[in-house]
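Have a look at the structure below, then the notes.
As you look at this complex, bear in mind that one protein chain is not there, while each of the others sits in place.
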Amino acid sequence: MTAFLIAAVIKIVLVVFLLLTGVAYMTWLERKVVGHIQNRWGPTRVGPFGLLQPLADGVKFILKEDMVPDLAHKGLFVLAPALALTMSLISIAVIPFGEMINVGGTNTALQITGVSLGGGHPTDINIGLLIILGVTSIGVYGVALAGWSSNSKYALLGSLRASAQMISYELALGLSLVGVLILAGSFSLRGIVDSQSDTWLIGSFNTHLPHWYIFPQFVAFFIYLMAAYAETNRIPFDLPEAETELVAGYHTEYSSMKFAMFFMAEYVNMITVGCIATLLFFGGWHGPLFGPPLMQALLPVVWFSAKIFVFMFVYIWIRGTLPRFRYDQLMAFGWKFLLPLAIANIIVTSLIVALGA
Amino acid sequence: MVPLSWYLVLSAILFCLGVSAFLLKRNIITIFMAIELMLNGVNLSFVAFANHWHQLSGQVFVFFVMVVAAAEAAVGLAIIIAVFRTRETLNVDRVNLLKL
Amino acid sequence: MLHQVLFIFFGLICVAGAVNLLVQRHPINSALSLVVVMGALSLIYLLLGAEFVAAVQVIVYAGAVMVLFVFVIMLLNAGAEERTRGSRIALWMGGPAVAVLAGLIVYMMFKNQQQFNSVSIGNFVSSPADNTHAVANLLFKDFLLPFEITSVLILIAIMGAVVLARRES
Partner (left out) sequence: MNDTNLNLWIIPVLPLVGAAINGLFGRRFKNGMVSAVALLFTAASFAYAVWAAIQGTHLGLPHNEALPFPWIVAGNFNAPFGFYLDQLSTVMVLVVTGVGFLIHVYSVGYMAHEGGFYRFFSYLNLFMFFMLTLVLANNYLLMFVGWEGVGLASYLLIGFFFLKDSAADAGKKAFIVNRIGDFGFLLGMFLLIGKFNSLNFDAVFNGLKGVSPEVGWGVLTATALLLMVGATGKSAQVPLYVWLPDAMEGPTPVSALIHAATMVTAGIYMIARSSPIFSRAPHALEIVAFIGCLTAIFAATMGMAQTDIKRVLAYSTVSQLGYMFMACGVAAYSAGIFHLMTHAFFKALLFLGAGSVIHALGGEQDMRRMGGLRTRIPVTFWVMTVATFTIAGFPPLSGFFSKDEILWRAYLNNPVLWLVGVITALLTSFYMFRLWFMTFFGDLRLGEVDIGEDAHKAHAPVQSQHSAAAHGHGDDHGHGGVHESPWIMLAPLVILAILSIVGGWVGIPEALGGSSHFEHFLAPALVTPETLGAVQQAAEGSTELVFAGISVAAALTGFLFAWLLYYKRPELPDRITARIHGIYTMVAHKYYVDEGYSLLLIKPLLALSKYVFWRGVDQQIIDGTVNGAASASRGIGNGLRQMQSGNIRSYAAWVAAGGVAVIAYMIWWGVGR
């Protein structure tokens, strides 16, 4: 019991630390990449290749004066960023990033909410995916309240856009995952990943492709990707914070650490999205294993991180590439294209499954 | 080990609080929320009884309740918007005439 | 023991949220307290062994319906409600009615208490894997017709909402 608790605490600390570091260096990476895309250098001054830039930013955020507008709704103004960050962080808790590891004779699953009930196989929450969806949907409040409580028209408009956009794309997001769920037959993320372990068989012919759901569910994947971008308010769907129109959208009035919270929340969400995409479509941590046992135990984490990194890079890449949508285009795209497509995908998938069974 | 009646009492309390909120609040949106609260209380009793009888029908019924609640919320909020457009108020005490 | 603590904890959160909904004068505070109630309720559903319901509660209720409420509140920029005395009946008849109602229900609960068995975590084994499959089976087999009807209801509701909220011009 105590061992379990200790392991849990260690895991939490470790994951959160890694996550936040990742977030920090995501910003660095983004600036670098976008800079190069735009034929600039990006941060170079602070440290080699500007590698210390995130630290400087963090210090700056912490040291900046924390302003609260007079006419703002104080409680909610403070609550909003905390809510956003908390929710984004919670969702990381259910994400498995490896099988399990034996430290000092105790087996622990490489997942905060995973437990290893003996045997070679850990188990986790059987509705993990739903929890992520729920938590992200709660995260909407952060944006909405931020805009409303700061009592500024830009912020309000931004948050209105944001909440509307999130509600709209949440549907497409959720529906895009259903196809995978049908194939996997489980909400448990670990279960989903496990169901992608081996390779695809067509009839009896073994195509040496890994049994990833990206292959049957590529439509769902792209739907998911777009919806996720909208959920995270990233370009090309970053209308809630469209600088050209709304100054900075829902966090116009925020400064210093509160702003940093929103910032972190956004990047954590991006990472979460990447995690989910990896877990559902790219076989999670599955990858070639070799080397000594410890290495074999940690290699999956590496694969997992690598896959997520790809997604992050794609995020940045798209940001550097695509222009911003118009609002009506955004809504029309979400409701008239993504949603029907997702439903069609569900129907086709379920038909195939039903006929196959 | 929690006796089922605790859950039921909790649902009853939630329901009654919802009723009293419905009776006492003036803001029409809040009144809608009171309705949602009542529905939640009822849902709780459904789930509790589902647990009691080891029957999932109760949970299924909760889904139906949720669906109906969602539909009601959508239409109701649309109505609220329409009302607000015509009367410039959300206070039900001021929205007591059929004529504008 | 743990179960009782959890139940009491979340139950108190529920009641507190509901009371807060009642006493708060600003609709957005009421909305948020209702969100809290719903979150706590979803956890209580978890205690009752209804994971799927709990998840759906969070996603649909807290995540969609209540966001819609907040959205509308923000859209209409509703201020704190004014304390108008519109209806004496609501107070002088509704209040006692509610009290009596609560009394009656609680009375019933405790009168029939011995007929209820007690709930403990994990005693609700709906199906070996998880209750999602069972619920799905029930929903798409036994309750197929009501399910379809509700889908039609939703469709109609969407159309109605669109028609009602559209600014005629």
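Note that the chains are named A, B and C in the order they appear, and that numbering of residues resets to 1 at the start of each chain.
Definition applied: contacts are C-beta pairs under 8 Å (C-beta built on N, C-alpha and C of every residue); 3 or more make two chains touch, one makes a residue touch a chain.
Just so you know, these numbers come straight off a predicted model, no measurement behind them.
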Chains in view that the hidden chain touches are B, C
Chain not shown: contacting residue from C:6, C:75 or C:108: C:108
Kindly note down the residues of chain C that lie in touch with the hidden chain. 86-87, 89-90, 93-94, 97-98, 100-101, 104-105, 107-108
Note that chain B touches the absent chain at residues 19, 22-24, 26, 28, 31, 92-93, 95-98
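Note that only the chains that are shown with their structure count from here on.
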Taking mean CA positions as centres, which chain lies farthest from chain A? B
In angstrom, rounded to a whole number, how far apart do the mean CA points of chain A and chain B lie? 33
Return the distance between the CA-based centres of chain A and chain C, expressed in whole Å. 29
At least two other chains touched by the same residue of chain B: list those residues. none
Could you pull out which chain B residues touch chain C in their complex? 1-10, 12-21, 23-27, 29-30, 32-34, 36-37, 40, 43-44, 47-48, 50-52, 54, 56-57, 59-60, 62-64, 66-75, 77-82, 84-85, 90-94, 96
In the complex, the residues of chain A that touch chain C are 73, 76, 126-127, 130-131, 133-135, 137-138, 140-141, 144-145, 147-148, 156, 159-160, 163-164, 166-167, 170, 174, 186-188
What part of chain C is in contact with chain B in the complex they form? 3-4, 7, 11, 14-15, 18-19, 21-22, 27, 30-31, 34, 37-38, 41, 44-45, 47-50, 52-53, 56-57, 60-61, 64-66, 68-69, 72-73, 75-76, 78, 81-87, 90-91, 94-95, 97-98, 101-102, 105-106, 109-110, 112-113, 116-120, 124, 126, 131, 134-135, 138-139, 142-143, 146-147, 150, 153-154, 156-158, 160-165, 167
